[in-house]
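Note that one protein chain is taken out, while the other chains of the complex remain in position.
Letters A and B mark the chains as written, and numbering starts fresh at 1 in each.
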Amino acid sequence: MISPASDGISELCADNLHYEINDKLILEGVSFSVKSGEMLFIEGSNGSGKTTLLRILSGLMQSDEGKVNWNGKDIEDERIEYNQQLTYLGHSTGVKAELSTLENINFFSALSGLPQKENAQTAMEWVGLKGYEDNPGRHLSYGQQRRIALTRLLMEPSQIWILDEPFAGLDKKMISALETRFKEHVHDGGLLVLTSHQHIELDQVNTSRLQLG
Amino acid sequence: MNYSNTFLAMLFRDLRIAFRQRAEIMLPVIFFVVVVSLFPLAISPDPTVLKSIGPGVIWIAALLSILLSLQSLFRSDFNDGSMEQILLSPFPGSLLMLARIVAQWCVTGLPLIIISPLLGLLLHLDAHVILVLFISLLLGVPYLNMVGAIGVALTIGLRQAGALLSLLVLPLYVPVLIFGSNAVISAANDLPYNGQLLWLAALLVIATTLSPFVISSALRVSCSYR
Partner (left out) sequence: MSVKDKVWLWFHRMASPAYFYKLAGQLLPWSIVATIILMLIGLVGGLVFAPADYQQGDGFRIIYVHVPAAWMSMFVYMVMAVNSAIFLIWHIKLSDIVARSSAVIGASFTFLALVTGSIWGKPMWGTWWVWDARLTSELLLLFLYLGYIGLRSAIDDRRVAGKAASILALVGAINIPIIHYSVIWWNTLHQAPSVSKFDNPSIEMNMLIPLLCMAIAFKLFYLCILLINSRSELLEQEKRSNWVKELVTSS
């Protein structure tokens, strides 16, 4: 039906995006393009519009002017296909306090709509949550909740990753595991857009940088 | 992509969450019973009076307790970021929202409908009238859930969401209130009541077909700013 991540080339293009909050132009004519096998690193101080830009790229928000194109088509017109290829991690983790780790992970898989690349056990091991399968979300720390959300990066076969501060609340070990995963993703033909306060440098990864604000 | 599996996953997720907060799901039913039992105290314990006001009282109490239970619909999904993930899933928002409402109805509407015959007894309604009351609630309460969910989707994340929700939703509840309580009153007066029940069924069909789409587009709008 729809090709999994490794096939085909994707290109995500922002074309002259404008966005205004309370009479202040947060984004003014933002344009860029990222292709499969590339990473876009968005830098900027607090309030410079990083999160807004990522939300516009994911399709959660609409820009006042300009368009986001995916392989030459407006993402608004390609919602289903685009969402299938998209993994978006925002500030909020999407982890339910009442559900156990495993139930949360299973629900993410059900929402993604494609067969998962890895099973839940492997993913939990990867984020270091083995042994926490049955703990409800409310008994986990913020860092652990973020790790639950991160399992999606191992399981979902999506090509486009849009990640807002993926390193927030994580320890060094998890950060380096994530960096390795980012490299794998980009080398497999994935496309990565992320923001971070930390300056990250991934060797052998085709990185472009965008300074906001 | 398997639509029915995802529908069920959403449904069971919401049911599971609801049953793990048992105290919260009991509240609307308790509210329903308490409100109804206030009326004899405020008006009169006289069985003839109760018989005449009973249908309206039970319908208004059901309506208010659904309104009360709506306040928390979507709230936790909105706050913990699950709503973003739901909106960004490749499945149609209307399908997922339908599952959400069915779950909501199971935990708030259904208990209320089940307990309604008991309240009918408290207000001295006759057995065949109670049966009509039961059927009218069975047809009408899901409508209240669905139309109410539109209001919640539009007001989610706003400061005065609760008061605003009542203002948006209550006028839309009028037709169901009229037909629902009137069916019961007609039954009590040995008048035909099929017409009213058919109206309720028709409204339910309209709401079921349209509201999931409206809810999902309203949520898309409401979630486009934080």
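General observations
In this text, a contact is a pair of C-beta atoms (placed from the backbone, for glycine too) under 8 Å apart; a residue touches a chain by one contact, two chains touch by 3 or more.
Treat the numbers as computed from the prediction; the structure is a model and nothing was measured.
Considering the whole complex, the residue from B:Val49, B:Leu64 or B:Leu170 that touches the absent chain is B:Leu170.
Residues 150, 154-155, 158-161, 164, 167-168, 170-172, 174-175, 178-179, 182, 199, 203, 210, 214, 217-218, 221-222, 224-225 of chain B touch the missing chain (whole complex, contact as defined above).
As a working rule, only the chains that are shown with their structure count from here on.
Only residues 1, 55, 58-62, 79-81, 83-84, 86, 88, 90-99, 103, 106-108, 110-114, 136 of chain A touch chain B when the two sit together in their complex. In the complex of the two chains, the chain B residues touching chain A come out as 1-2, 5-6, 9-10, 13, 16-17, 20-21, 76, 79-82, 84-91, 223-225.
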